[in-house]
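As you look at this complex, bear in mind that one protein chain is not there, while each of the others sits in place.
Moving on to chain A:
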Amino acid sequence: MARQLHARRIEGIDKNIWVDFTQLAADYKVVNLGQGFPDFSPPSYIQEALCKAVNGGCSMHQYTHAFGHPPLVSILAKFFGRVVGHEIDAFEDILVTVGAYQALFCTFQALVDEEDEVIIIEPFFDCYQPMVKMAGGKGVYVPLRPVSMEGGKALTSADWVLSSEELASKFNPRTKAIVINTPNNPLGKVYKREELQVIADLCIKHDVVCISDEVYEWLTYDGAKHVKIASLPGMWERTVTIGSGGKSFSATGWKVGWAIGAGPIVKHLKTVHQNSVYHCATAAQEAVAQGFQREYELFGTPESYFLQLPEMLNQKRKKLATCLESVGLQPILPEGGYFMISDISSFKVDLNDPSTQDEPYDYRFVKWLIKEKGLATIPVSAFYSPEHRKDFQNYIRFCFVKEDSTLNAAEDILRKWNQGKDVH
């Protein structure tokens, strides 16, 4: 065809690290600590819930309500109403989406216009930048920076903080929204109440919407407490809080997520939803509803998966951190989430792969690690804006939400490599 085929809205957003790195990990036989999904099974009760839904009546296989299967939105309203301490209307304040990813998409499409600015805190889950771009908005970036170096001891994600002045300077009359992610991917930072208060004060002062990606909300370690910014005074009416069934129940392939917020804002997300996918799969929603029903009753007790999972992952987190330290990779111990990032500056390798010559150092390192050592990770510069990527090429991200056997295999690879190389 003679004319330009594609719409301009998709220009510059055709590259995607997951597409690239998932393919690479599949092409080579790797120990995969790259993409964020468990390689262990979801809890048996949730798998059973899906089987039960599949064998349920005809209605389980046909369209349900567009904005969320009634049993699911009802239990989400009840569950999260208790968490935030006020009533949530199941049919006004909640939208069920195809994963948290689609909730993010609906939020940006619903609220961001051409020329709107959206503040994004770096490092960030990579999709925020292209989604803002696709909505015609402009990403304005403010980085978390490490503030203390404790000699010999691993840095933690708590040591990476925002400068309040720098953050304040990013707000202006064109600022439509700020995106926060807590616990953060890839760093694992869990924002403290005081940190959220600084953000909240600015949102209120400048009348800005807060998009709070909380998919890892149950996964906090070492006593870190997950705080919902929507529960701070003045924030409910201006916050969209995004959650994930996939991350809550270790079933990322189900793609059930949700956006919770004040009705007048959520209704716009619903408009996008009804004009894009319209419904989400019924049986998966039914199963997640059953999962939440069980968790509602067991909340705070040792049988709650939302306590068991972080306990299990805490052990894996420590195991991986120890392993990385022992081979000279400097991990930043995460307070929450699925991931740990590690400083690779001390690991000099001869990256003689001409196919990656023009790429950032961490991309080249990760590809080399996949091809030469059979270990898959993700380069952290992918989680930075195009403007700042070049300043953050020395970190790679590991997912520790894996069977111990996978972590052991990774350990073997790193140990062998360390024994056989020069460390500068």
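To be clear about the criterion, a residue touches a chain if its C-beta (ideal position, glycine included) is under 8 Å from a C-beta of that chain, and two chains touch if they have at least 3 such contacts; residues count from 1.
Here is the rule we go by: contacts and distances are computed from a predicted model.
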{"item": "Chain not displayed: protein name in its UniProt record (\"AP-1 complex subunit gamma\", \"DNA helicase\", \"Kynurenine--oxoglutarate transaminase 3\" or \"1-aminocyclopropane-1-carboxylate synthase\")", "value": "\"Kynurenine--oxoglutarate transaminase 3\""}
{"item": "Residue of A:Thr156, A:Thr220, A:Thr252 or A:Thr406 touching the missing chain in the full complex", "value": "A:Thr252"}
{"item": "Omitted-chain contact residue, chosen from A:Leu95, A:Ile121 or A:Ala283", "value": "A:Ala283"}
{"item": "Options A:Ile120, A:Val227 or A:Ala262, residue touching the unrepresented chain", "value": "A:Ala262"}
{"item": "Residues in chain A touching the chain absent from view", "value": "1-3, 5-10, 13-14, 16, 18-19, 22, 35, 37-42, 47, 50-51, 54-55, 58-67, 87, 89, 92-93, 97-99, 101-102, 105, 109-114, 127, 130-131, 134-135, 176, 207, 209, 236-238, 250-255, 262-265, 267-268, 270-272, 274-284"}
